[in-house]
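Here the complex is missing one protein chain, while the rest keep their positions.
And now, subunit A:
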Amino acid sequence: MTDGLKPGQLVRAIVEHRYLIPLFSSTVHAGFPSPADNFIEEALSLESLCLVHPEATRFYRVKGDCMIDARIHEGDVLVVDCAIDPSPRLLHGKIVVAAIDGEFIVRWFVSKEPLVVLMPANQDYSPIYLQPDEQASIVGVVVRIVAQPPRKPPL
């Protein structure tokens, strides 16, 4: 992931994370210290894994099967980061959400100068070709797929 900024652009550096310093549970005493105290780290959270830009992150629920070969199924939740650099070179090869004809669609982003192709991952659907001036319709990049495990074992 890039952070959507071109080199040479002026931004303020800000401190985003505050790291809490763990309070060791054992008191100081003359005996043998708890061997686990040296290995305390922050607990993992799904947010730190999925949310790079919280303001720009939105969730979408998948309808239909046009990305089935990319393991995106109906009912899955997509974590979409909208803090992207919309240049085709950087988006090439990523799965994106786009706003086309009044609805949101999810497709592979393929750059074919000067056009952009939104490719389905299902042979039953056709690719969509975007003119350069239509490329503003790219909403964001799918950074995680949240899916439930399949219910039945394959027969």
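Observations on the structure shown:
By our rule, contacts are C-beta pairs under 8 Å (C-beta built on N, C-alpha and C of every residue); 3 or more make two chains touch, one makes a residue touch a chain; residues count from 1.
Here is the rule we use: contacts and distances are computed from a predicted model.
Considering only "Y-family DNA polymerase", "ABC transporter ATP-binding protein", "Cell division protein FtsX" or "Glutamate/aspartate import permease protein GltK", the record for the omitted chain gives "Y-family DNA polymerase", by its UniProt protein name.
The chain that is not drawn here is touched, among residues A:Val97, A:Val116 or A:Val143, by A:Val97. Where subunit A meets the omitted chain, the residues involved are 4, 9-12, 14, 53-56, 58-64, 66, 77-78, 82-84, 86, 97, 99-100, 102-106, 139.
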